[in-house]
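Here's the structure, in structure tokens; my notes come after.
Removed from the display is one protein chain of the complex; every other protein chain stays in position.
== chain A ==
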Amino acid sequence: MKKEDTVKLISSEGMEFVIDKEAAMVSQTIRNMLTSPGGFAEAEHGVVTFPEINAVILEKICQYFYWSLQYSRGKETDDSLSFVIRGFSFVAESTPDWCSCLRGSVYVVLHCMVAYLQISCVIVLT
């Protein structure tokens, strides 16, 4: 992977995840971070730090990004919550005992993805 095509996501513990920009931009928030004019630090250095997201969750989120890209390539996706949930379930099940590692409920993670990271068009309100 070329450096220009990648972005580094850093979790709260400092664990670094280097993934394709294309994958990262499944999140509208990350997309804005990297494309907003004005020279924000993230776009300058290609590094995004998430002080509030731990590595365990961030890892799954990155996996979700790739699942979403792969699944939506050439197909019509409806960007809906059910799609996100399906993808996330798939991703979560790929690691046995993942849930037990979780601090906080799975659904909080979903909220993070959907509302905070703007991974789907549907925003769930609290």
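Following the convention adopted for this analysis, a residue touches a chain if its C-beta (ideal position, glycine included) is under 8 Å from a C-beta of that chain, and two chains touch if they have at least 3 such contacts; residues count from 1.
To be clear about the criterion, contacts and distances are computed from a predicted model.
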Chain not present in the shown complex, as UniProt names it (candidates "2-methoxy-6-polyprenyl-1,4-benzoquinol methylase, mitochondrial", "TBC1 domain family member 19 isoform X1", "Cullin family profile domain-containing protein" or "Sorting nexin 2A-like protein"): "Cullin family profile domain-containing protein"
From A:Val18, A:Val56, A:Leu69 or A:Ala92, residue that would touch the chain that is not displayed: A:Ala92
Contact residue for the chain not shown (choose from A:Ile19, A:Ala55 or A:Val109): A:Val109
In chain A, positions touching the absent partner: 28-29, 32-33, 36-44, 48-52, 89, 92-93, 99, 105-112, 114-116, 118, 123-126
